[in-house]
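A single protein chain has been omitted from the complex, and every remaining protein chain is retained in its original position.
Take a look at subunit A:
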């Protein structure tokens, strides 16, 4: 089966072409354009985001088809992120996918974005494949969810952020430190030369000892802001060397607070549920400190850790295709009136058996 996959849930427009090759897939082409990078402004405006997706999606698909030496007539199914995400952006991908699938009378499969991030771990064919059931953590600018995956495409939510997503907290603290937005990766780079124990920012454990799997990053973020105010930032420290060290120490200390909580929560999820496999995905899963912490702590707890390659941690369409293949292999597809579902709480599979 030759599958087109589309991702437009937020800032990035991505298309991928995959050929089903159980248990994995062959990635034939991937094309992406990020509004966060291409635009000459730091943020996103919803109407504009939709328009940018509309402008980009056709050319990206043509480029991907050309790269794979295929044409529209070769497509056998279309997968698309149908939620959660920014509603206008989701609608562009969903409408495009439905129209294309309907016109060609091929199946369309709506994919949950959280499920897709976890499926990114299957894109590296050389890596060991996690066997469900496993615990999944998706941590990014818009997500922090801990789920139990019963089978690919079947999962339940165990915990989530009560306020800011982990990546959002990284981005906001990075901006406080003058790194622009989104500055999560810059914060992580600065942290690599800082001391994680320099400053003691609070951790929100939220009943971890009683199995609480929700997380909260608004408190630690606010603590950093108030700490910076007290220290006279950004006017002080004045000395450039002292200033660079201060930024590195704040970045490392804040990163430590986030990493410590995320690692503890997912390992607690494993021990509470008796599940031995763990997949950590999403943009924050590319953070070297989080990867190192999980690699250090998982083994001694009897947990087998699976991490996607850093390149597949952020939003992409290959992971959407990978997740969709599990549904297609079971004979599941979405209807041609597939809706965009902005809220995770409103998600239901919207799948039906192929006729």
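By definition in this document, a contact is a pair of C-beta atoms (placed from the backbone, for glycine too) under 8 Å apart; a residue touches a chain by one contact, two chains touch by 3 or more; residues count from 1.
We adopt the following convention: contacts and distances are computed from a predicted model.
The complex includes a chain that is not drawn, and of the options "tRNA threonylcarbamoyladenosine biosynthesis protein TsaE", "Sarcosine oxidase subunit beta", "Potassium-transporting ATPase KdpC subunit" or "DNA-binding transcriptional regulator BolA" the UniProt name matching it is "tRNA threonylcarbamoyladenosine biosynthesis protein TsaE".
Which of A:54, A:77, A:176 or A:294 touches the hidden chain is settled by the complete complex: it is A:176. Within the whole complex, the absent chain has one touching residue among A:115, A:168 or A:332, and that is A:168. Note on the undisplayed chain: of the listed residues A:19, A:225 or A:245, the one touching it is A:225. Within the entire complex, the positions of subunit A that touch the omitted partner chain are 10, 41-48, 84-88, 141-142, 160-165, 167-168, 172, 175-176, 178, 181, 218, 221-223, 225-226, 229, 342-343, 345.
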